[in-house]
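Encoded as structure tokens, the structure appears first; notes follow it.
Every protein chain except one is present and positioned as in the full complex.
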Amino acid sequence: MRGIAERMLPVLAPPLMLAGCTGWQSALDVHGASAINLKHLIILIVTVCSIVWALVMIALIAALWHHRDRRELAVSLDPRRERRMTITVAAAVAATVVIISVFTVLSFFTTRALSLAGNDDLTIKVRGLQWWWGVEYFGSAPDQRFETANEIHIPVGRNVRLQLEGIDVIHSFWAPSLAGKQDLVPGRPNELMIRAERAGTYRGQCAEFCGLQHAHMAFFVVAEEQPIFDEWVRLQRQNAATSSDAEVTAGQQVFLSKQCAACHAIRGTSASGTTGPDLTHIGSRKYIAAGLFETTRGSLAAWIADPQTLKPGNNMPMVPLNPEELRSISAYLASLK
Amino acid sequence: MRGGDGKRNNHDTDLGRPALETALAETWKTPSSLWGALATVDHKIIGRRYIVTAFVFLALGGILAVLMRLQLAQPEARLLGPDRYNQIFTMHGANMMFLFAVPVMEAMAVYLVPLMVGTRNIAFPRLNAFSYWIFLAGGALLWISFALDMGPDVGWFAYVPLSGPQFGSGKRADIWAQMITFTEVSALAVSVEIVVTIFKQRAPGMSLDRIPLFVWSMLITSFIIIMAMPAIMIASTSLILDRLVGTHFFNPAEGGDVLLWQHLFWFFGHPEVYIIFLPAVGMVSIMVATFARRPVFGYLALVMALIATGILAFGLWVHHMFVTGLPRLGESFFTASSMAIAIPAGIQIFCWLATLWDGKPVFKTPLLFVIGFIVTFVIGGLTGVMVASVPFDTQVHDTYFVVAHFHYVLIGGAVFPLVGAIYYWFPKMTGRMMSEDLGKWAFWLIFIGFNLTFFPMHILGLQGMPRRIYTYQPDMPWHGLNMFVSVSAVVLVAGFLVFFIDAIRSVRRGPPAGDNPWDAPTLEWATSSPPPSYNFARIPVVDGADPLWEQREILAVAAGLRTDRRELIITTVGAAKPEAREASPRNSIWPFWAALATSLMLIWSIFTPWAVVWGSIPVAITLIGWFWPKGTPEDEL
Partner (left out) sequence: MRISLVFLSVAVATAGCQREERQLRLDPPVAAALDNIALMPNGISGAPPEAYFALDKPYESNAYNLNQGKRLYSWFGCKACHADGQGGIGPAFLDGWWNYGPEMVSVFASIRDGRPHGMPAFRDKMTTEQIWQLAGYVRTIGAYSAKTAAPSRNDAKHTRPSENRAPAALLFDQGPTPVHPDQGPTP
């Protein structure tokens, strides 16, 4: 009976494991220099530990069911058998010591390998707030500085230094396909080095419980080839796009006259709020509300109409807008590419 | 006291067996009235109460787990909102750790240790009673708050700044912090009693190398409690001060430090899991010996492993903080120490395997749970070695991988032995056997249900699912496994239900057990089931580690204690040579009043600091009542 259960588990495990091997937020589907190193370590340690477990199980089964010819109760012990067993146990303990020493040394060297460094580093500042991510890029001059939110673009193959700053409570920056996680601790500036080895979009999520909407605090790291990245930076540095479309212009009016501008900033307009995410190029971001919805005019409208139903407890209030205002403001924001 | 013919009749050498038992029963009895129930200092009554209360908390915590699994079975489910879910997972963790896991182990010790060392009552029996009432008050505080929508919602570890005064609005985090005070006072009290009982009240002849392994594990656990609890006492007190009075322990802007909380909490938090694990390990050693029909292999190695675990446990705490930005070299030291603690654990596993190998296993329910423990705990221990590695942990910290790991070590490593221990000692505690059939059903349902529920969580963690999220997006690949986990949880719940039903039914209707239904070697089986209020008619004398196996026909006893007052024997720490006769306190209502006054003061101090001043007056009054000499015969000694 027991044997069947134990035989089944190794059969079931591989299919279960393969089921989720791919994904843009997975420690097993890795495209970052750090994460690749970590995956190798993970596979090695898991393999060795599985073998150890299997050996212990074999010993257990043998201990329970091997043939024995002893009588019921043994109070006086045979010293020779005790000595033999002592040697066996000691050998097993020694093997354990060797294995964990190897693990410790391997871990130490892997940790060292995770500190990517170079002169070519790109520095980006990431701020963690309740329940979104502020992202700040720098340049050679102060006017080249720009802010965005919830989406970080990086060039492929270059080391990127993320300066992590916790603004309110502790958050944790975790994009498993690229690197391990690092906390954003208020009062303690931390750093995380990442390097993407392949272009693509990688999802990450806050990995330290931070309150009501910890579950909906995702972000995206978009790795692009250097020329595409440079073009993105150039566009982001520009002020918000203007349009001659009537609905879009009306939407801008709504945005500036209602409560929106008090919290959000759109460079090139009079909106310069700092409490909420910067919306200058919201239309070009892939997701809104920290990974809640793909950015479309419809999702923008839904979000603005009732943020508290979609992400209860988040800090965006429900601004009363009539249907035309909602339509025009969503057109305006979707146009901010 | 002298009888009619001038001979004295108040010593146990004066009386024949029936008269002796009557006299002792009269001296040691607990009246069966409300006053008796509140005032008893009998460790067995208090221990049983403690065990039942802890299992009630287990059931309540299990219901919370079921709610969480129902919510997480589907992406973007709307069963529970974020606020309710946050309260539920905080309550689940805090309840299981503080109100179930530690208290149930303490409770088993309170019941079993005096019997296993061959004495009449635990040391400081009134403190024991006080400890139970305080524990009950703390549990009531937490659960009533939860029922009032005031349950803590900051995680069982309550990291600042989320639990701090700015982001933890209302009194929720204060409830959590004060519940800690209740449970830590209760645990400290019991640990002090256990240490003194084990060191000074052992049966004559029970030298240190003859102490049963469960007693050894409780001794070391008690020392861990004494060393570790002050850290969380400081932490929770500092948090209350920050929130109530405006201190700045954790305020970086005024010189405090956010990570200070984590250091203080985890300096306690890591030893805490060994407080839960070591008693279970002791239970396993006992059960393995009984059901392998031979003394456990490697007694010295096992004791050394327990001591090593206890010491090493204090050197691991930073492994909970690997991603907070501490220097990586320092963190690597904690990798080494966290992996090193696998060595004593491995020693223990290998010794038990050797015992089973050389013995003749009897496959009763307790042994099934021991086998289940070995299978599951080794998995948990190995994933522990995995998360001990700093780089490995940077990927799996705060994901479902860790959830899987700690449930494997806590349920596999502590709850399996505990359930087996309940099957094992139930006959001693109630005089009736639990059902072997239902026991096998319970075991298989729990074992299979547990593995099906928690093994997939390893995969979920590696697939990127973080912890403490009330829901997840449909486009993440986690839906299938989450649904599988939630359905498997039903099997696990069914197993526990079978266990609870079996226990409740068997109290009244189980087949009667004799003194020693398992033919076990330790001293608690030398008296009736359940034991009389005085435990042993005469204190046993031992000359080996397995007294009932070595002295099968007749057990040697010590005689000369009085029967008209509560007396027990004090022996030396090392060789257990008799030193003195010690008076043991009678029933007293003052521990109950003191617990009530303390609870009042602690709950009131959630709302105003003046409560510490005014509330200490009733506490002082009850303590004076407690310590006032009673004028009983015991006081004359």
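Going by the order they are written in, the chains are A and B; count residues from 1 in each one.
The rule is simple: a residue touches a chain if its C-beta (ideal position, glycine included) is under 8 Å from a C-beta of that chain, and two chains touch if they have at least 3 such contacts.
Source: prediction; values computed, not measured.
Note on the undisplayed chain: of the listed residues B:D14, B:D242 or B:D398, the one touching it is B:D242.
Within the set B:L34, B:A253 or B:L300, the residue that contacts the chain not displayed is B:A253. Which of B:D83, B:E436, B:E550 or B:D564 touches the hidden chain is settled by the complete complex: it is B:D83.
Across A:G23, A:G128, A:P155 or A:P186, the residue that sits in touch with the chain not pictured is A:P186.
Mapped onto chain B, contacts with the missing chain fall at residues 81, 83, 145, 148-150, 161, 164-167, 169-172, 242-244, 246, 248, 250-254, 607. The set of chain A residues touching the chain not shown comprises 186, 212, 257-259, 261-263, 275, 306, 308-309, 312-313, 315, 317-320.
Methods note: only the chains that are shown with their structure count from here on.
Note: centroid distance chain A to chain B, computed from Cα atoms, is 37 Å. Only residues 81-83, 86, 154-155, 159, 161-162, 166-167, 252-253, 257-259, 293-295, 297-298, 301, 323-325, 328, 331-332, 335-336, 339-340, 342-343, 346-347, 349-351, 353-354, 356-361, 371, 374-375, 378-379, 382-383, 385-386, 388-399, 447-448, 451, 455-456, 459-460, 462-464, 466-473, 476-478, 480-481, 519, 546, 549-550 of chain B touch chain A when the two sit together in their complex.
Those residues of chain A that touch chain B in the complex are listed here as 2, 5-6, 9, 13, 16-17, 19-20, 22-23, 25-28, 35, 37-38, 41-42, 45-46, 49, 52-53, 56-57, 59-60, 62-64, 66, 68, 70-75, 77, 81-82, 85-86, 88-89, 92-93, 96-97, 100, 103-104, 106-108, 110-111, 114-115, 130, 168-170, 172, 174, 176, 179-183, 185-188, 190-191, 203, 205-215, 218, 291-292, 312-313.
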